[in-house]
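Quick one: the structure is below, and I'll ask about it shortly.
Only one protein chain is missing from this complex, and each of the others stays in its spot.
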Amino acid sequence: MTATSRVLLAICLGLSGLAQARAQTPATPIAGVDAGLIEDIVVGSRILADFGVLDGFGHVSARHPTNPNHFLMSRSLAPALVTADDIMEFDLDGNAIDARGRQLFLERFIHGEIYKARPDVKAIVHNHSPALIPFSVSAVPLRPVSHTAGFIEDRVPVFDIRTSAGMTDMLVSNADRARSLATVLGTRAAVLMRGHGVTVVGSTIPIAVGRSIYLERNATLQTQAIALGGDITYLDPAEARQIVAGGENGGYLRAWELWKLKAMAPTK
Amino acid sequence: MTATSRVLLAICLGLSGLAQARAQTPATPIAGVDAGLIEDIVVGSRILADFGVLDGFGHVSARHPTNPNHFLMSRSLAPALVTADDIMEFDLDGNAIDARGRQLFLERFIHGEIYKARPDVKAIVHNHSPALIPFSVSAVPLRPVSHTAGFIEDRVPVFDIRTSAGMTDMLVSNADRARSLATVLGTRAAVLMRGHGVTVVGSTIPIAVGRSIYLERNATLQTQAIALGGDITYLDPAEARQIVAGGENGGYLRAWELWKLKAMAPTK
Amino acid sequence: MTATSRVLLAICLGLSGLAQARAQTPATPIAGVDAGLIEDIVVGSRILADFGVLDGFGHVSARHPTNPNHFLMSRSLAPALVTADDIMEFDLDGNAIDARGRQLFLERFIHGEIYKARPDVKAIVHNHSPALIPFSVSAVPLRPVSHTAGFIEDRVPVFDIRTSAGMTDMLVSNADRARSLATVLGTRAAVLMRGHGVTVVGSTIPIAVGRSIYLERNATLQTQAIALGGDITYLDPAEARQIVAGGENGGYLRAWELWKLKAMAPTK
Partner (left out) sequence: MTATSRVLLAICLGLSGLAQARAQTPATPIAGVDAGLIEDIVVGSRILADFGVLDGFGHVSARHPTNPNHFLMSRSLAPALVTADDIMEFDLDGNAIDARGRQLFLERFIHGEIYKARPDVKAIVHNHSPALIPFSVSAVPLRPVSHTAGFIEDRVPVFDIRTSAGMTDMLVSNADRARSLATVLGTRAAVLMRGHGVTVVGSTIPIAVGRSIYLERNATLQTQAIALGGDITYLDPAEARQIVAGGENGGYLRAWELWKLKAMAPTK
């Protein structure tokens, strides 16, 4: 290798520096979990970072496919930097199966308690999506204005941590708080957390990720519709039900391919 | 080829990965259609994706230049990924002429029924443009505030699918719904779809695409003007008519060249 | 040159394709004008495109440095694509000195008439800056909320083309319309154009460009301040005067270097 080649190589490597830093390293296999599901957690994290739905905080999880009492989630790390090797296995009380000294997300209890309460849920996103937070502190409920957010049904409920836990640092950092959150979520697709963010669930990772994106979008649309000052026609609950029954945005599969391509592009 | 060259090549290819994935492949010719029109559909799709007017959903079509009872549109695919080879031919009832097993857009009927009703229309865009949706659910009409949106005339009508079809999943996925939409469109340039998006027409692809961009922009401007709280001076219908008569934004040709250059750049 | 090198070169050229398309070609010298002034027109156009202040439309001009009855402006072209070779010389009636068949901006009269009326003005920007247009159609005046927009003084006047010219296509495409605009501008730094945009003047190109950027920014800030609903403290005219007298944002020179570096970066 010549000196010139080395210079060129260094420059080009420099250009793709961020991409390199984020490239996937071979993951330690987790028993009973195929690489595709792990990859979906990674891709979902990066898609949401790419959309600004996740910033330095927040997390994506999936229920373990063969052991429904376990779930999979990254070690504590900014979502944009998650790789397959960062994904860990937890029981539903939030205990790491094989911690190896890695730092854990403080709010992993959100995931465990919802997986306990909702057998239908296979994937969960917790995020601080910017257009949603105003609805978490406002007396005005988040309601569906766009057919892409039919999964909202009539409105998104709000969990106020003060109600059950009094004055706190507002983090859902233990099982009690997480159980209260799961109760407010009930059978719905999402629950706002007052002054904090949102937790979104789905039967697949693309659905939980896609709902996170379209919740954020619906919040922006509703905010703008309110600003216009006229009466607003929200989706009828009957329309919302038909949308979900009809496969809701095609399971987000067409959009997922586009989002993945953008979020995983080497220049990202 | 040396090892060093291979490394360099791999890196540079990586850098242009997304671009490669989106590069045009040689298209199967469609009888009577020249490559320029096909390319305009591709370029128009990517321009609108680049502006955020199209996201994972939405579509651009053109009437067949020699067979006015046919039209051209992509197979079901995120608009940012459309290439010349994805463009298919349809009759005005939405039947694919040569499907070869490809998946079709559910809402292709929008295009067919409007081409039936409006012989002057040669290009159609259906999108979920974010600033427009609030006007589709609000009692406040979308009106022209900027001279670049003179084609709005006095206001954009709103199609509410409930009026003709009752409670649905809100998709214009059959000919009946599409005929109702075409009726509300009437002789205008665009029609809002309640809680869904907009359909925009033109006599060329650059005009339908340019109108889509300036409709979105006008919606943003009007929303902000309303937020200021003072009386608003909208374009006079006489001004709007002169703007359209005068060739409306120069047929968007100067802007089109810029938009195309940006949307088709290899680093996109 | 080896095949491998050719492949690498092609890829890398591809990566910088848009930059190449926009690179400066050697300019035909214009008598009495040094290359630095021409470059400032090019750089100013691209900075404003980079900020979204200019889109496919709008233009930047400079008074001829040795012949004050002439001015310099691009041929009709999207500002992001302007190169030194596109800069032409005009007299103050908008006649091109050496047209060579090039297409001219329809609204070049704006520049000529203002240079006639305002001997202190050496540079002019006409743009469709998005946050400004709402103020051009609203009864609420644009006023200075930020010290970086002290040049606004008490408010920006609004030119309504209807007042002098009646129902038109809203373009300032002749000398009569432009003279009316110059009258409303008076001795100020900027004039809004109802439903259209703004024209901004300065004693240097960085000042006219910098004012265009900070006008847009001030409009956004004022819109948000109004949305808060409380009383607003605008700059006092005495503060505004001291800001302008003190050299107004340091003549924008520190910011100009940053803006230029970003706008002219090869990956742009």
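Points to keep in mind about this one:
A, B and C label the chains in the order they appear, each numbered from 1.
Definition applied: contacts are C-beta pairs under 8 Å (C-beta built on N, C-alpha and C of every residue); 3 or more make two chains touch, one makes a residue touch a chain.
Bear in mind that the values here come from a model prediction, so they are computed numbers and not experimental data.
Within the full complex, the chain left out of the display contacts the shown chains A, C. Although one chain is not drawn, the whole complex shows that of A:Phe51, A:Phe135 or A:Trp256 it is A:Phe135 that touches it.
Note that of A:Leu77, A:Ile97 or A:Leu253, the residue touching the chain absent from this view is A:Leu77. The omitted chain makes contact with just one of the residues A:Pro29, A:Pro68, A:Gly195 or A:Gly247: A:Gly195.
In the full complex, subunit C contacts the hidden chain through residues 1-2, 5, 8-9, 12-13, 15-16, 19, 144-148, 150, 217, 220-222, 224-225, 227-236, 238-239, 242-243, 245-246, 249, 254-255, 257-259, 261-262, 265-267.
Across the interface with the omitted chain, subunit A contributes residues 4, 7-8, 11-12, 14-15, 17-18, 21, 55-57, 76-78, 80-81, 128, 130-131, 133-135, 137-140, 160, 162, 167-171, 194-196, 223, 226-227, 267.
The working rule: only the chains that are shown with their structure count from here on.
Chain geometry summary: the mean Cα position of subunit B and that of subunit C are 30 Å apart.
If each chain is reduced to the centroid of its CA atoms, subunit A and subunit C end up 43 Å from each other. Residue positions of subunit A with contacts to 2 or more other chains are 227.
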